[in-house]
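With one protein chain withheld, the remaining protein chains of the complex are depicted in position.
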Amino acid sequence: MKVGVFICHCGNNIAGTVDVARVAEETRKIPGVAYAINYMYTCSEPGQDQIKDAIKKYDLDRIVVAACSPRMHELTFRRTVEKAGLNRYYFEMANIREHCSWIGEDRELNTNKAMEAVRAAVAKVMQDKPLYSSSFAVNKRVLVIGGGVAGMQAALDCADGGHEVVLVEKSPSVGGMMARLDKTFPTIDCSICILGPKMVDVAQHDLIKLYAYSEVEEVKGYVGNYQIKIRKKATYVDWTKCTGCGECMEKCPSKDAYDSFNFGVAPTKAINIPFPQAIPKKAKIDPTYCRQFTKGKCGVCAKICPTKAINYEMEDEIVTEEVGAIVVASGYGLLDIEKMGEYGGGRYPDVITAIQYERLLNASGPTSGHIVRPSDHEEPKTVVFVSCCGSRDKSIGVPYCSNFCCMYIAKQAILTKDHMPDSQSYVFYMDIRSPGKGYDEFTRRAQEEYGTKYIRGRVSRIFPKGKKMVVRGADTLLGTTVEIEADLVVLANAVTAAPGAPQLAEKLHISYDTNAFYVESHPKLRPVETNTSGVFLAGCAQGPKDIPASVGQGSAAAAKVLSMLSKDFLENDPAIAQVNQNACVGCLKCVKTCPFQAIVEEELRGGKVVAKVIQTVCAGCGVCTSTCPCGAIQLQHFTDNQLLAEVNALCLS
Amino acid sequence: MNAQELRKAAKEVLPSVDVVIGQRAGFDPLHAEPCFATKPEDVDDFIASPLCVHNLASYLPSLKGKKVAVVVKGCDSRTVVQFLEEGLIKRENVTVIGVPCSGIISVKKVLERVSHEPIQSISFDNETVTVKTNKREEKIPLLEVAPGKCTTCQYPNPLIFDVLVGQKLEPRGSAEAVYDDIREFETKSLEERKEYWEKTLGRCIRCYACRNACPLCVCQESCIAETRDPHWMSQKDDPKEKMTFHMIHAIHLAGRCTECGECERVCPMDIPLGQLKKKINMGMKELYDYVPGINPEEKPPMYVFKVEEDKIEEHELS
Partner (left out) sequence: MPELAGKELRIVGFLCNWCSYGGADTAGVGRFKQPTDLRIIRVPCSGRIDPLFVVKALINGADGVLVSGCHPRDCHYSDGNYYARRRLEMLKQFLPFMGIDGKRFHYTWVSASEGQRWQKVVTDFTRQVHGIGPLHEKKEAAK
């Protein structure tokens, strides 16, 4: 066995605090190591060539690279050794950057630690075995979760690429948050006017199958072959019959239903179509308000419906769809302003959220675009906007910036002036964050052309005084406190993860961060991939972002799906469990613990019962290996002997 | 225990099975040995007394596919239940002849009691043992020469049986007292415990008798103490390797050991190996409210989980 070890300086990232020459020198003394050298950038082209050349020149058969995290470059170097003719699993990385040079301050200790990491990696690589992938067929259908602008974009791009798309939207209509907006910054385009055609495209695309008012119930399978259970929630209206005429909504006697589309700005009917441009334009009954459900009698809608579509007996239905890839575009939520006690915590009717204000501005909203105070329906003259309402506030549990509030506040201030030329808007802000194309100019226009007064400082309290709301805050530029008597206060409450985001992540086996936003595979280089192959991210589910970024991510996720589905077969990761039939005693404890039901019982000729791994189902976790008492089932590339080699290298000497 | 009744019951069962496993007199008055009866006359050799120390349930997994009747004491029956929990035997293939037991002898303790004088005969009467050596006759209360497991026995009656021979008995002492010996050992300092085990396990000659006798060591010739792939241990005569081996045995039995005591009984070096497994069982009871070999419908705790565990809390670092 001839091991070659390549120790990377990573410029000064490693060499700055690790004596790389000494690591190389000590490495040469390890039995089995035939060649060791340190180099400036091992991942660079000359660096990789150096590995390939050394393999040929010194007849090396195993390679160790001591550099950054294998999560960064393992794949890069596996390809390198493969190009030089070695099996790609005859390769190990010693992480001497993230786990060493970047975290330890003492050069001597770091150097020693790096040498240890190399010794463990050499011990492991000497136990490595060649592994070979096998290929399996790919289902070319795509599941998109979430019918907001990001999800719709992904669905349309995938469908235009020729793949059948299953689009699951939990609310009764696609459109998401964007469908609720009045205008978009910085162009003041009418939001629904640009979104509406996309929604129609989704509805009319031959290859898109839309499940509105539905949720993903269960995800089984693996990349290329997922089985998805979808819960179609009961709408109590047979959508195959409903024409969306709206008769029912007009005649429904229950007028106090909460309108989630309008964020409760005004009530709606117990049977309703969320908004005029809804796709699908179908009615649904809210049983918490419908008299047929609460009182047991009414039946007005059933009587009036011209197509007899009403069905009070309807129940949730579970359907199964098979797909090969999944795009998660499940959107975001908004911070409950009850958490903001100093701003009234939702107790004052004239302190509203920005999305509610958006509905007031909207011509198809509940006030037909007239800005009125919720308390007395009078037109406000003084409007105060409070930015960073919860955002960048650890005590609220939102340590991050919500990304687009600064911009929509500027937009809403501009629109306020447009609607009511004699009004005056104030904005309390912490910093104006406007780093997009045309964005900074836009916030300046709000101030310079529309006379919005920007006050740099936080609002400490909002309280009522007669018909007015007093907004008390600091002006940190002037070093004074300010009080503004407002007719209406608009809070830019923080963007949060969508309700239920962790539960969906658990179904998909993807990670989420402490704020419940989904974690991308690499923050810079793999922004729409997840660590679960076949599952991609788009839109605010991954973190707050504005419309162009969401659309961009939707297309990016679709591009990833399309490139994956351009192949008829995918290769499996050969690092999966394998049974040694001679050693297996047939106790089948592995069958019990496998999280994927990937192990079955097999009777050999002669009657001996052993465990058998279904290759395409095994995900490579290794729970079976640590369940098996006799070591008969071994997770390849992480076998007992391979891990013991590392343990021994680190402990025995 | 009544041998006549047992033989009668065994003969009734015999026609419907391939073999009835019982115990018969062994090579000397102190020993019994397993007896595989396939004919009625074989059954006539069966004995029923505190000499019947063997856990005959151990043979069941190796007789897979055969119809087997087995004579079990209360403690042995837990092994049968555990096999069922783990799916290692099929209930329909096994006929259990249960015998309530008031205690068995420990050959080692009897011999010690009579200073290893050659024994001419041994007899039992109401939990009293009468031992005759070439020099004397001694009457000893059974529990004084019984293995530790009998002194706190909670399961004198078989937990599973098709035929019950004899009268049911009361458990001995309280259930809480079962782990008193473990708790007492834990009053020692960590240093003392470490020293104790290094010394005690240091006696191990790695004969693997404990493993071979263990009914739940399913691996047998595939045991990782002896394989190269995986290569968990070397064959070096090293205290660390001995410690490793016994910890492997104990951990492999976590949530599985029915405390039948075979490992201790067969140990030629008199190492109290059962204590390791008993300690783990104590944890299984506390953490997962699980006692091995009680309910055939239960699942051993190492092969299941709860998303929210009732008793496991995050450990804080000091």
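Read from first to last, the chains carry the letters A and B; within each, the first residue is number 1.
Basically, contacts are C-beta pairs under 8 Å (C-beta built on N, C-alpha and C of every residue); 3 or more make two chains touch, one makes a residue touch a chain.
For clarity, every value in this text was computed on a predicted model and none was experimentally measured.
Visitor: Given the contact definition stated above, which residue among B:20, B:142, B:250 or B:273 touches the chain not shown here?
Guide: From the options B:20, B:142, B:250 or B:273, the contact with the absent chain belongs to B:250.
Visitor: In the complete assembly, which of A:419, A:456, A:509 or A:526 touches the absent chain?
Guide: A:509
Visitor: From the list A:64, A:459 or A:644, pick the residue that touches the absent chain.
Guide: Once the missing chain is taken into account, the touching residue is A:644.
Visitor: Which candidate, B:125, B:297 or B:314, sits in contact with the chain we can't see?
Guide: B:314
Visitor: Which residue from A:47, A:574 or A:622 sits in contact with the chain not drawn here?
Guide: Counting the whole complex, the residue in contact with the absent chain is A:622.
Visitor: Tell me which stretches of chain B touch the chain missing from the display.
Guide: The missing chain touches chain B at positions 182, 185-186, 190-198, 232, 240, 243-244, 247-248, 250-251, 254-255, 276, 279-280, 283-284, 286-288, 301-302, 305-307, 309, 312, 314-315, 317-318.
Visitor: If the missing chain were put back, which residues of chain A would it touch?
Guide: Looking at chain A, the ones touching the missing chain are residues 69-72, 95, 97-100, 102-106, 108-110, 112-113, 116-117, 120, 502, 505-506, 509, 511-514, 519, 531-532, 575, 593, 595-596, 619-623, 625-627, 635, 638, 640, 643-644, 646-648, 650-653.
We take it that only the chains that are shown with their structure count from here on.
Visitor: Let me have the rounded angstrom distance from the C-alpha centre of chain A over to the C-alpha centre of chain B, please.
Guide: 54
Visitor: Could you list, by residue number, the parts of chain B that touch chain A in their complex?
Guide: For chain B paired with chain A, touching residues are 65, 86-88, 218-220, 222-224, 227, 229-232, 252, 299, 302-304.
Visitor: Touching residues of chain A toward chain B in the complex: what are they?
Guide: Touching chain B: residues 580, 583-585, 587-589, 592-593, 607, 627, 629-632, 634, 639-641, 644 of chain A.
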